[in-house]
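Omission of a single protein chain aside, the complex is shown with its protein chains in their original locations.
Our next item is chain A:
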(Lines give C-alpha, C1' and ligand atoms only; values in the text may rest on other atoms or scores of the structure.)
Protein backbone atom coordinates (compact mmCIF):
# COMPACT_ATOMS: atom_id res chain seq x y z
CA UNK A 1 0.00 0.00 0.00
CA UNK A 2 2.86 2.33 0.87
CA UNK A 3 4.39 1.74 -2.56
CA UNK A 4 1.09 2.64 -4.22
CA UNK A 5 1.08 5.97 -2.38
CA UNK A 6 4.70 6.50 -3.31
CA UNK A 7 3.93 5.83 -6.96
CA UNK A 8 0.95 8.17 -6.83
CA UNK A 9 3.08 10.88 -5.22
CA UNK A 10 5.76 10.42 -7.85
CA UNK A 11 3.17 10.57 -10.61
CA UNK A 12 1.73 13.76 -9.12
CA UNK A 13 5.16 15.30 -8.83
CA UNK A 14 6.06 14.29 -12.40
CA UNK A 15 2.81 15.82 -13.63
CA UNK A 16 3.56 18.99 -11.71
CA UNK A 17 7.09 19.08 -13.07
CA UNK A 18 5.83 18.43 -16.60
CA UNK A 19 3.19 21.11 -16.34
CA UNK A 20 5.78 23.56 -15.02
CA UNK A 21 8.05 22.78 -17.96
CA UNK A 22 5.14 23.18 -20.34
CA UNK A 23 4.27 26.49 -18.69
CA UNK A 24 7.88 27.66 -18.88
CA UNK A 25 7.95 26.82 -22.59
CA UNK A 26 4.77 28.76 -23.24
CA UNK A 27 5.57 31.89 -25.21
CA UNK A 28 4.95 35.39 -23.86
CA UNK A 29 3.08 37.94 -25.93
CA UNK A 30 4.60 41.29 -26.73
CA UNK A 31 7.78 43.08 -27.62
CA UNK A 32 9.40 44.22 -30.81
CA UNK A 33 12.16 41.98 -32.09
CA UNK A 34 15.02 44.22 -33.20
CA UNK A 35 17.38 42.81 -35.80
CA UNK A 36 19.93 44.31 -38.09
CA UNK A 37 19.71 43.63 -41.81
CA UNK A 38 22.88 43.02 -43.76
CA UNK A 39 21.91 45.15 -46.79
CA UNK A 40 19.04 46.96 -48.41
CA UNK A 41 16.98 44.51 -50.47
CA UNK A 42 16.08 45.80 -53.94
CA UNK A 43 12.37 45.40 -53.26
CA UNK A 44 9.88 43.57 -51.06
CA UNK A 45 8.65 40.96 -53.54
CA UNK A 46 9.87 37.48 -52.62
CA UNK A 47 8.82 36.03 -55.99
CA UNK A 48 11.01 38.52 -57.83
CA UNK A 49 14.07 38.03 -55.66
CA UNK A 50 16.81 35.46 -55.40
CA UNK A 51 18.51 36.45 -52.17
CA UNK A 52 17.59 35.84 -48.57
CA UNK A 53 17.99 39.57 -48.03
CA UNK A 54 14.35 39.51 -49.22
CA UNK A 55 13.20 36.29 -47.52
CA UNK A 56 14.31 37.19 -44.02
CA UNK A 57 12.31 40.42 -43.61
CA UNK A 58 9.34 39.60 -45.83
CA UNK A 59 8.67 35.90 -45.22
CA UNK A 60 6.77 36.81 -41.99
CA UNK A 61 4.27 38.78 -44.10
CA UNK A 62 3.11 35.70 -46.03
CA UNK A 63 1.87 32.15 -45.90
CA UNK A 64 2.50 29.29 -48.32
CA UNK A 65 0.14 26.47 -49.14
CA UNK A 66 2.49 24.26 -47.13
CA UNK A 67 5.66 24.99 -45.20
CA UNK A 68 8.57 23.23 -43.57
CA UNK A 69 8.03 22.99 -39.80
CA UNK A 70 9.59 26.17 -38.47
CA UNK A 71 10.81 24.55 -35.25
CA UNK A 72 12.74 21.75 -36.98
CA UNK A 73 16.25 22.53 -38.15
CA UNK A 74 16.27 20.11 -41.07
CA UNK A 75 13.97 20.63 -44.04
CA UNK A 76 12.58 17.25 -45.12
CA UNK A 77 9.36 15.87 -46.62
CA UNK A 78 8.14 14.54 -43.26
CA UNK A 79 8.47 18.04 -41.83
CA UNK A 80 6.11 19.66 -44.31
CA UNK A 81 2.94 20.94 -42.64
CA UNK A 82 -0.16 22.71 -43.94
CA UNK A 83 -0.43 26.50 -43.91
CA UNK A 84 -3.02 28.00 -46.26
CA UNK A 85 -3.83 24.44 -47.29
CA UNK A 86 -5.48 22.29 -44.65
CA UNK A 87 -4.58 19.04 -46.36
CA UNK A 88 -3.26 17.68 -49.64
CA UNK A 89 -3.50 14.49 -51.67
CA UNK A 90 -1.74 13.02 -54.70
CA UNK A 91 -4.26 11.57 -57.17
CA UNK A 92 -4.37 10.51 -60.83
CA UNK A 93 -1.27 8.28 -60.62
CA UNK A 94 0.63 11.00 -58.77
CA UNK A 95 0.04 13.45 -61.60
CA UNK A 96 -2.35 15.71 -59.68
CA UNK A 97 -1.67 17.37 -56.36
CA UNK A 98 -4.87 18.65 -54.78
CA UNK A 99 -5.04 21.01 -51.82
CA UNK A 100 -8.06 21.70 -49.59
CA UNK A 101 -7.71 25.31 -48.49
CA UNK A 102 -8.24 26.90 -45.12
CA UNK A 103 -11.42 28.96 -44.86
CA UNK A 104 -11.89 32.30 -43.14
CA UNK A 105 -8.35 33.53 -43.89
CA UNK A 106 -8.07 37.23 -44.73
CA UNK A 107 -5.45 39.26 -46.54
CA UNK A 108 -3.93 42.07 -44.51
CA UNK A 109 -6.22 44.55 -46.29
CA UNK A 110 -9.30 42.61 -45.15
CA UNK A 111 -10.15 40.86 -48.42
CA UNK A 112 -10.87 37.11 -48.20
CA UNK A 113 -8.32 34.54 -49.35
CA UNK A 114 -9.63 32.03 -51.91
CA UNK A 115 -8.37 29.45 -54.41
CA UNK A 116 -8.30 32.19 -57.07
CA UNK A 117 -5.33 33.75 -55.27
CA UNK A 118 -3.42 30.47 -55.46
CA UNK A 119 -4.19 30.12 -59.16
CA UNK A 120 -3.16 33.75 -59.80
CA UNK A 121 0.13 33.31 -58.01
CA UNK A 122 1.17 30.18 -59.88
CA UNK A 123 -0.15 31.38 -63.24
CA UNK A 124 2.16 34.37 -62.81
CA UNK A 125 5.06 32.15 -61.82
CA UNK A 126 4.44 30.00 -64.90
CA UNK A 127 4.22 33.11 -67.09
CA UNK A 128 0.58 32.35 -67.99
CA UNK A 129 -1.15 35.44 -66.67
CA UNK A 130 -1.69 38.94 -68.02
CA UNK A 131 0.24 40.46 -65.17
CA UNK A 132 3.95 39.73 -65.30
CA UNK A 133 6.73 39.76 -62.78
CA UNK A 134 9.67 41.97 -63.73
CA UNK A 135 11.85 38.98 -62.88
CA UNK A 136 10.84 35.39 -62.42
CA UNK A 137 13.93 33.52 -61.22
CA UNK A 138 12.15 30.31 -60.22
CA UNK A 139 9.99 29.80 -63.30
CA UNK A 140 11.81 26.50 -63.95
CA UNK A 141 10.44 25.06 -60.70
CA UNK A 142 7.02 24.69 -62.34
CA UNK A 143 8.07 23.21 -65.66
CA UNK A 144 6.24 19.97 -64.92
CA UNK A 145 3.01 21.78 -64.03
CA UNK A 146 0.51 21.84 -66.89
CA UNK A 147 -1.91 24.13 -65.15
CA UNK A 148 -3.42 25.04 -61.81
CA UNK A 149 -7.19 24.53 -61.58
CA UNK A 150 -9.71 25.51 -58.92
CA UNK A 151 -12.73 23.65 -57.71
CA UNK A 152 -14.80 26.15 -55.79
CA UNK A 153 -13.27 28.75 -53.50
CA UNK A 154 -11.37 26.33 -51.31
CA UNK A 155 -9.87 23.62 -53.47
CA UNK A 156 -7.00 23.90 -55.89
CA UNK A 157 -5.16 21.30 -58.01
CA UNK A 158 -1.73 21.29 -59.63
CA UNK A 159 -2.00 19.16 -62.78
CA UNK A 160 1.40 17.78 -63.78
CA UNK A 161 2.85 16.49 -67.03
CA UNK A 162 4.46 13.66 -65.10
CA UNK A 163 4.77 12.74 -61.43
CA UNK A 164 7.09 15.04 -59.49
CA UNK A 165 7.00 14.24 -55.75
CA UNK A 166 9.42 17.07 -54.99
CA UNK A 167 6.86 19.68 -56.09
CA UNK A 168 5.62 19.63 -52.50
CA UNK A 169 9.13 20.49 -51.25
CA UNK A 170 9.33 23.41 -53.69
CA UNK A 171 5.94 24.65 -52.50
CA UNK A 172 7.17 24.51 -48.89
CA UNK A 173 10.08 26.86 -49.57
CA UNK A 174 10.16 30.38 -48.18
CA UNK A 175 10.42 31.39 -51.83
CA UNK A 176 6.85 30.19 -52.53
CA UNK A 177 4.37 32.50 -50.76
CA UNK A 178 0.84 32.90 -52.05
CA UNK A 179 0.20 36.39 -53.42
CA UNK A 180 -3.16 38.15 -53.56
CA UNK A 181 -4.88 38.50 -56.97
CA UNK A 182 -6.10 41.99 -56.21
CA UNK A 183 -2.63 43.54 -55.69
CA UNK A 184 -0.37 44.25 -58.67
CA UNK A 185 3.21 42.91 -58.85
CA UNK A 186 4.41 46.53 -58.71
CA UNK A 187 2.58 47.17 -55.45
CA UNK A 188 3.90 43.89 -54.04
CA UNK A 189 7.42 45.20 -54.61
CA UNK A 190 6.77 48.33 -52.57
CA UNK A 191 3.95 47.45 -50.15
CA UNK A 192 3.43 43.69 -49.87
CA UNK A 193 0.06 42.37 -48.71
CA UNK A 194 -0.01 38.86 -47.30
CA UNK A 195 -1.99 36.63 -44.98
CA UNK A 196 0.98 35.98 -42.67
CA UNK A 197 1.58 36.59 -38.97
CA UNK A 198 3.03 40.07 -39.50
CA UNK A 199 1.78 43.00 -41.55
CA UNK A 200 4.07 45.20 -43.57
CA UNK A 201 4.39 48.72 -42.13
CA UNK A 202 7.18 50.42 -44.05
CA UNK A 203 10.37 49.83 -45.98
CA UNK A 204 12.81 52.73 -46.08
CA UNK A 205 15.51 51.73 -48.53
CA UNK A 206 18.92 51.61 -46.89
CA UNK A 207 17.38 52.46 -43.53
CA UNK A 208 14.79 50.12 -42.03
CA UNK A 209 11.97 47.62 -42.53
CA UNK A 210 9.11 47.49 -40.05
CA UNK A 211 6.48 44.79 -39.55
CA UNK A 212 3.64 44.74 -37.05
CA UNK A 213 1.60 41.91 -35.54
CA UNK A 214 -1.38 40.72 -37.61
CA UNK A 215 -4.11 40.74 -34.98
CA UNK A 216 -6.45 38.80 -37.31
CA UNK A 217 -3.99 35.99 -37.96
CA UNK A 218 -5.77 32.70 -38.62
CA UNK A 219 -3.47 30.80 -36.26
CA UNK A 220 -4.88 31.73 -32.88
CA UNK A 221 -2.36 32.83 -30.25
CA UNK A 222 0.26 33.66 -32.86
CA UNK A 223 2.42 35.55 -33.43
CA UNK A 224 3.85 36.26 -30.00
CA UNK A 225 5.74 39.39 -31.00
CA UNK A 226 4.12 42.79 -31.45
CA UNK A 227 6.40 43.44 -34.37
CA UNK A 228 9.78 43.05 -35.98
CA UNK A 229 12.11 45.91 -36.87
CA UNK A 230 15.08 45.51 -39.14
CA UNK A 231 17.70 48.27 -39.14
CA UNK A 232 19.75 48.11 -42.31
CA UNK A 233 23.47 48.19 -41.44
CA UNK A 234 25.66 47.14 -44.35
CA UNK A 235 28.88 47.66 -42.38
CA UNK A 236 29.41 44.31 -40.68
CA UNK A 237 31.71 45.64 -37.92
CA UNK A 238 29.16 48.29 -36.93
CA UNK A 239 26.34 45.73 -36.96
CA UNK A 240 28.18 43.25 -34.76
CA UNK A 241 29.23 46.02 -32.35
CA UNK A 242 25.60 47.15 -32.12
CA UNK A 243 24.49 43.58 -31.35
CA UNK A 244 27.20 43.26 -28.68
CA UNK A 245 26.08 46.60 -27.17
CA UNK A 246 22.52 45.25 -26.91
CA UNK A 247 21.01 47.47 -29.60
CA UNK A 248 19.69 44.37 -31.34
CA UNK A 249 18.03 41.21 -30.09
CA UNK A 250 19.36 39.12 -32.95
CA UNK A 251 21.94 39.20 -35.72
CA UNK A 252 20.98 38.80 -39.34
CA UNK A 253 20.59 35.04 -39.75
CA UNK A 254 23.58 33.01 -40.96
CA UNK A 255 25.60 36.18 -41.49
CA UNK A 256 28.10 35.87 -38.64
CA UNK A 257 31.30 34.42 -40.04
CA UNK A 258 33.31 31.93 -37.98
CA UNK A 259 36.07 34.46 -37.06
CA UNK A 260 33.43 37.05 -36.12
CA UNK A 261 31.66 34.50 -33.96
CA UNK A 262 34.70 34.47 -31.68
CA UNK A 263 34.44 38.26 -31.31
CA UNK A 264 30.76 38.01 -30.42
CA UNK A 265 31.34 35.27 -27.85
CA UNK A 266 34.21 37.16 -26.23
CA UNK A 267 32.32 40.46 -26.01
CA UNK A 268 28.84 39.11 -25.31
CA UNK A 269 29.37 35.77 -23.58
CA UNK A 270 25.66 35.38 -22.80
CA UNK A 271 24.65 35.52 -26.45
CA UNK A 272 23.26 32.29 -27.87
CA UNK A 273 25.02 31.41 -31.12
CA UNK A 274 24.53 28.48 -33.47
CA UNK A 275 26.58 27.46 -36.48
CA UNK A 276 24.86 25.58 -39.28
CA UNK A 277 25.52 24.75 -42.93
CA UNK A 278 23.68 27.21 -45.14
CA UNK A 279 23.45 25.07 -48.28
CA UNK A 280 25.60 27.47 -50.25
CA UNK A 281 28.42 25.81 -52.13
CA UNK A 282 31.59 27.54 -53.22
CA UNK A 283 32.41 26.23 -56.66
CA UNK A 284 34.44 26.79 -59.79
CA UNK A 285 32.76 27.68 -63.05
CA UNK A 286 34.78 26.72 -66.07
CA UNK A 287 34.41 28.20 -69.51
CA UNK A 288 34.62 24.88 -71.31
CA UNK A 289 33.62 26.42 -74.64
CA UNK A 290 37.06 28.01 -75.16
CA UNK A 291 40.72 27.04 -74.77
CA UNK A 292 42.31 25.95 -72.52
CA UNK A 293 39.41 24.54 -70.50
CA UNK A 294 37.76 22.95 -73.51
CA UNK A 295 40.38 20.27 -72.86
CA UNK A 296 38.90 17.78 -70.37
CA UNK A 297 42.42 16.81 -69.21
CA UNK A 298 43.08 20.36 -67.99
CA UNK A 299 39.68 20.50 -66.29
CA UNK A 300 40.36 17.20 -64.55
CA UNK A 301 43.86 18.29 -63.56
CA UNK A 302 42.39 21.40 -61.97
CA UNK A 303 39.85 19.33 -60.03
CA UNK A 304 42.63 17.00 -58.88
CA UNK A 305 44.71 19.91 -57.61
CA UNK A 306 42.12 21.03 -55.06
CA UNK A 307 42.89 20.64 -51.37
CA UNK A 308 39.38 21.20 -50.07
CA UNK A 309 40.26 20.79 -46.41
CA UNK A 310 42.83 23.59 -46.71
CA UNK A 311 40.11 25.98 -47.92
CA UNK A 312 37.93 25.06 -44.95
CA UNK A 313 40.68 25.33 -42.36
CA UNK A 314 41.96 28.69 -43.68
CA UNK A 315 38.57 30.31 -44.15
CA UNK A 316 36.37 28.69 -41.49
CA UNK A 317 38.77 27.28 -38.91
CA UNK A 318 37.73 23.79 -39.96
CA UNK A 319 33.96 24.45 -39.81
CA UNK A 320 32.80 23.52 -43.30
CA UNK A 321 31.90 20.43 -45.29
CA UNK A 322 33.36 18.64 -48.29
CA UNK A 323 30.79 17.32 -50.72
CA UNK A 324 29.42 17.18 -54.22
CA UNK A 325 26.56 19.17 -55.66
CA UNK A 326 24.16 18.17 -52.89
CA UNK A 327 24.79 19.34 -49.31
CA UNK A 328 26.74 16.64 -47.43
CA UNK A 329 25.16 14.48 -44.76
CA UNK A 330 24.13 14.54 -41.97
CA UNK A 331 22.53 17.99 -42.42
CA UNK A 332 22.04 17.47 -46.13
CA UNK A 333 19.50 14.84 -47.13
CA UNK A 334 21.05 13.87 -50.45
CA UNK A 335 24.81 14.06 -49.92
CA UNK A 336 26.92 11.11 -51.08
CA UNK A 337 28.29 8.65 -48.49
CA UNK A 338 31.92 9.40 -47.56
CA UNK A 339 33.40 6.33 -49.29
CA UNK A 340 31.57 7.13 -52.53
CA UNK A 341 32.71 10.75 -52.39
CA UNK A 342 36.32 9.75 -51.85
CA UNK A 343 36.20 7.52 -54.94
CA UNK A 344 35.79 10.63 -57.12
CA UNK A 345 39.08 11.93 -58.60
CA UNK A 346 40.33 14.80 -56.46
CA UNK A 347 38.28 13.89 -53.39
CA UNK A 348 40.74 11.24 -52.17
CA UNK A 349 42.51 12.09 -48.91
CA UNK A 350 46.03 11.98 -50.41
CA UNK A 351 46.34 15.47 -51.87
CA UNK A 352 49.94 14.95 -53.01
CA UNK A 353 49.03 11.81 -54.95
CA UNK A 354 46.10 13.66 -56.55
CA UNK A 355 48.42 16.48 -57.60
CA UNK A 356 50.97 14.07 -59.08
CA UNK A 357 48.16 12.69 -61.21
CA UNK A 358 47.15 16.23 -62.12
CA UNK A 359 50.69 17.07 -63.21
CA UNK A 360 50.69 14.07 -65.56
CA UNK A 361 47.45 15.29 -67.12
CA UNK A 362 48.92 18.79 -67.51
CA UNK A 363 52.03 17.35 -69.16
CA UNK A 364 49.80 15.35 -71.50
CA UNK A 365 48.17 18.66 -72.46
CA UNK A 366 51.58 20.21 -73.18
CA UNK A 367 52.34 22.04 -69.92
CA UNK A 368 55.06 21.42 -67.36
CA UNK A 369 57.72 23.03 -65.14
CA UNK A 370 59.09 25.01 -68.08
CA UNK A 371 55.78 25.94 -69.62
CA UNK A 372 53.13 27.12 -67.21
CA UNK A 373 49.53 27.75 -68.17
CA UNK A 374 48.46 31.35 -67.47
CA UNK A 375 44.80 31.76 -66.48
CA UNK A 376 42.61 34.52 -65.15
CA UNK A 377 40.48 33.60 -62.16
CA UNK A 378 37.46 35.91 -62.21
CA UNK A 379 35.31 36.50 -59.18
CA UNK A 380 33.02 39.04 -57.55
CA UNK A 381 34.48 41.83 -55.42
CA UNK A 382 33.09 40.42 -52.16
CA UNK A 383 35.28 38.78 -49.47
CA UNK A 384 33.42 35.44 -49.54
CA UNK A 385 34.24 35.23 -53.24
CA UNK A 386 37.68 36.86 -53.23
CA UNK A 387 39.25 34.91 -50.38
CA UNK A 388 38.70 31.41 -51.81
CA UNK A 389 39.76 32.67 -55.26
CA UNK A 390 43.14 33.66 -53.79
CA UNK A 391 43.54 30.21 -52.18
CA UNK A 392 42.54 28.57 -55.46
CA UNK A 393 45.24 30.50 -57.33
CA UNK A 394 47.77 29.38 -54.75
CA UNK A 395 46.73 25.73 -55.10
CA UNK A 396 46.76 25.79 -58.90
CA UNK A 397 50.43 26.84 -58.79
CA UNK A 398 51.28 23.27 -57.74
CA UNK A 399 50.22 21.92 -61.16
CA UNK A 400 51.89 24.46 -63.46
CA UNK A 401 48.92 26.83 -63.61
CA UNK A 402 49.67 30.51 -62.92
CA UNK A 403 46.46 32.21 -61.91
CA UNK A 404 45.79 35.92 -61.94
CA UNK A 405 42.94 37.33 -59.88
CA UNK A 406 40.36 39.23 -61.92
CA UNK A 407 38.02 41.01 -59.51
CA UNK A 408 34.67 41.97 -61.06
CA UNK A 409 32.11 44.36 -59.63
CA UNK A 410 28.79 42.69 -58.84
CA UNK A 411 27.00 44.73 -61.52
CA UNK A 412 29.26 43.29 -64.20
CA UNK A 413 29.65 39.77 -62.86
CA UNK A 414 26.63 38.10 -64.37
CA UNK A 415 26.75 39.81 -67.78
CA UNK A 416 30.43 38.77 -67.98
CA UNK A 417 29.64 35.15 -67.13
CA UNK A 418 26.62 35.10 -69.45
CA UNK A 419 28.68 36.24 -72.45
CA UNK A 420 31.37 33.67 -71.54
CA UNK A 421 33.97 36.39 -71.14
CA UNK A 422 36.00 34.46 -68.57
CA UNK A 423 38.32 31.46 -68.30
CA UNK A 424 37.79 30.32 -64.74
CA UNK A 425 35.36 31.75 -62.22
CA UNK A 426 35.02 31.40 -58.48
CA UNK A 427 31.31 31.25 -57.75
CA UNK A 428 28.84 30.71 -54.91
CA UNK A 429 25.62 28.76 -55.45
CA UNK A 430 22.82 28.93 -52.90
CA UNK A 431 20.21 26.19 -53.00
CA UNK A 432 16.73 27.30 -52.03
CA UNK A 433 15.55 23.79 -51.22
CA UNK A 434 17.64 20.76 -50.32
CA UNK A 435 16.23 18.73 -53.19
CA UNK A 436 17.92 17.47 -56.39
CA UNK A 437 15.07 18.75 -58.56
CA UNK A 438 15.96 22.30 -57.59
CA UNK A 439 19.71 21.92 -57.91
CA UNK A 440 20.08 19.61 -60.93
CA UNK A 441 17.61 21.31 -63.26
CA UNK A 442 18.63 24.87 -62.35
CA UNK A 443 22.38 24.44 -62.46
CA UNK A 444 23.13 21.54 -64.80
CA UNK A 445 20.35 21.06 -67.37
CA UNK A 446 21.00 22.03 -70.98
CA UNK A 447 19.82 25.57 -71.68
CA UNK A 448 19.00 26.53 -68.09
CA UNK A 449 19.65 30.22 -67.51
CA UNK A 450 21.52 29.45 -64.28
CA UNK A 451 23.71 26.82 -65.95
CA UNK A 452 26.57 29.32 -66.22
CA UNK A 453 29.07 26.87 -67.73
CA UNK A 454 26.65 25.65 -70.44
CA UNK A 455 27.34 22.09 -69.33
CA UNK A 456 25.08 19.85 -71.39
CA UNK A 457 24.94 16.07 -71.12
CA UNK A 458 21.73 14.57 -72.47
CA UNK A 459 22.43 11.21 -70.84
CA UNK A 460 22.67 12.74 -67.38
CA UNK A 461 19.63 14.86 -68.11
CA UNK A 462 17.59 11.70 -68.69
CA UNK A 463 18.69 10.55 -65.25
CA UNK A 464 17.48 13.89 -63.79
CA UNK A 465 13.97 12.91 -64.94
CA UNK A 466 14.28 9.35 -63.66
CA UNK A 467 15.20 10.45 -60.15
CA UNK A 468 12.61 13.23 -60.22
CA UNK A 469 9.74 10.74 -60.71
CA UNK A 470 10.96 8.21 -58.18
CA UNK A 471 8.77 8.01 -55.10
CA UNK A 472 10.90 5.50 -53.21
CA UNK A 473 13.31 7.74 -51.25
CA UNK A 474 16.02 5.06 -50.89
CA UNK A 475 16.00 4.36 -54.63
CA UNK A 476 15.96 8.07 -55.43
CA UNK A 477 18.94 8.67 -53.16
CA UNK A 478 21.01 6.06 -55.00
CA UNK A 479 20.12 7.63 -58.34
CA UNK A 480 20.99 11.11 -57.03
CA UNK A 481 24.37 9.95 -55.71
CA UNK A 482 25.23 8.42 -59.10
CA UNK A 483 24.26 11.63 -60.90
CA UNK A 484 26.20 13.80 -58.46
CA UNK A 485 29.28 11.57 -58.86
CA UNK A 486 29.08 11.86 -62.66
CA UNK A 487 28.73 15.65 -62.46
CA UNK A 488 31.92 15.86 -60.39
CA UNK A 489 33.80 13.46 -62.68
CA UNK A 490 32.77 15.54 -65.69
CA UNK A 491 34.11 18.63 -63.90
CA UNK A 492 30.81 20.32 -64.72
CA UNK A 493 31.10 22.84 -61.90
CA UNK A 494 33.65 21.56 -59.37
CA UNK A 495 32.38 22.01 -55.83
CA UNK A 496 35.10 23.20 -53.45
CA UNK A 497 33.24 23.25 -50.15
CA UNK A 498 29.94 23.87 -48.41
CA UNK A 499 30.13 26.70 -45.90
CA UNK A 500 28.77 26.96 -42.38
CA UNK A 501 27.86 30.26 -40.77
CA UNK A 502 26.63 31.57 -37.44
CA UNK A 503 23.52 33.24 -36.08
CA UNK A 504 23.40 34.84 -32.61
CA UNK A 505 20.63 36.14 -30.41
CA UNK A 506 20.28 37.51 -26.90
CA UNK A 507 19.42 34.90 -24.24
CA UNK A 508 15.89 36.26 -23.71
CA UNK A 509 14.92 35.55 -27.32
CA UNK A 510 13.14 32.20 -27.52
CA UNK A 511 11.70 30.01 -30.22
CA UNK A 512 14.35 30.67 -32.87
CA UNK A 513 15.29 27.72 -35.07
CA UNK A 514 18.08 28.11 -37.60
CA UNK A 515 17.61 25.77 -40.55
CA UNK A 516 20.48 23.36 -41.10
CA UNK A 517 20.02 22.64 -44.81
CA UNK A 518 18.60 25.86 -46.21
CA UNK A 519 19.08 29.62 -45.93
CA UNK A 520 15.72 30.58 -47.34
CA UNK A 521 12.95 28.70 -45.59
CA UNK A 522 12.93 29.42 -41.86
CA UNK A 523 11.84 33.00 -41.29
CA UNK A 524 8.10 32.95 -40.48
CA UNK A 525 8.96 34.05 -36.91
CA UNK A 526 5.45 33.40 -35.59
CA UNK A 527 6.81 31.15 -32.80
CA UNK A 528 9.52 33.57 -31.68
CA UNK A 529 8.98 35.34 -28.36
CA UNK A 530 10.93 37.31 -25.84
CA UNK A 531 11.33 36.35 -22.19
CA UNK A 532 11.68 39.85 -20.77
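Here is the rule we use: contacts are C-beta pairs under 8 Å (C-beta built on N, C-alpha and C of every residue); 3 or more make two chains touch, one makes a residue touch a chain; residues count from 1.
Going forward, contacts and distances are computed from a predicted model.
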Inquiry  = I notice the complex is incomplete. Of the names "Cytochrome d ubiquinol oxidase subunit II", "Deferrochelatase", "ABC transporter permease" or "Fumarate hydratase subunit alpha", which is the UniProt protein name for the chain that's not shown?
reply    = "ABC transporter permease"
Request  = Give the residue, chosen from A:221, A:415 or A:507, that touches the chain omitted from the document.
outcome  = A:415
Request  = Kindly state which of the options A:43, A:98 or A:325 is in contact with the chain not pictured.
outcome  = A:43
Task = Can you list, in ascending order, the chain A residues touching the missing chain?
result = 40, 42-43, 48-51, 132, 134-137, 186, 189-190, 203-207, 231-235, 237-238, 241-242, 244-247, 267, 409-415, 418, 449-450
